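Only one protein chain is missing from this complex, and each of the others stays in its spot.
And now, chain A:
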Amino acid sequence: MAKVIVNGEIVENTWQRLTSEELDQQDVPAEGAVIVPLAYWLAHRDALLERAAPVGVCLEPGEEPTDLAADLAALPLVAVNFPAFKDGRGYSYARELRTRYGFEGEVRAVGDVLQDQLFYMHRVGFNAFEVRADRDIEEALNGLRPFSVTYQGDVHDERPIYRRQSA
């Protein structure tokens, strides 16, 4: 089974992410944790909530957490897809999930997720990373800690450095 980084550790990926193309072809399996697209979630919310296994929702760029705000309490996981690592919208979405909506579940970065982006992703609120399949996940783990210093606050500690220093 594929691996994923969750809370700084490499673990088995227990979630199956289904794309809208896949969901056009097949139904959501009865068993196992699944991640579905936002549109699918909005259309099948009640049925999905009746499943025994957990359900998460994946946001694409352009689909903001606002679209999901009312449902967040029912969700253990929100994934944010990066179709290309250069598209930085997901950074604002993760921050919004954490600070605007106080979402405490797993926020998972999926798609074109690479070592050199992990540190920033973690600071805006992602705590899980599906590193791109062709990359060494052990090596990618190093990407979580290139810096011991940060000027600005982040979702973990909102205080900028000078407030942290004087505390």
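One rule holds in what follows: contacts are C-beta pairs under 8 Å (C-beta built on N, C-alpha and C of every residue); 3 or more make two chains touch, one makes a residue touch a chain; residues count from 1.
In this text, contacts and distances are computed from a predicted model.
A.B. asks: Suppose you had to identify the omitted chain by its UniProt name; would it be "Multiple sugar transport system substrate-binding protein", "Nitrite/sulfite reductase, hemoprotein beta-component", "Sodium solute transporter superfamily protein" or "AtuA-like ferredoxin-fold domain-containing protein"?
C.D. replies: "Nitrite/sulfite reductase, hemoprotein beta-component"
A.B. asks: Give me the chain A residues in contact with the hidden chain, please.
C.D. replies: For chain A, the residues touching the absent chain are 61, 64, 85-89, 91-92, 95, 99-100, 114, 116-117, 119-121, 123-124, 146-154, 158-163, 165-166.
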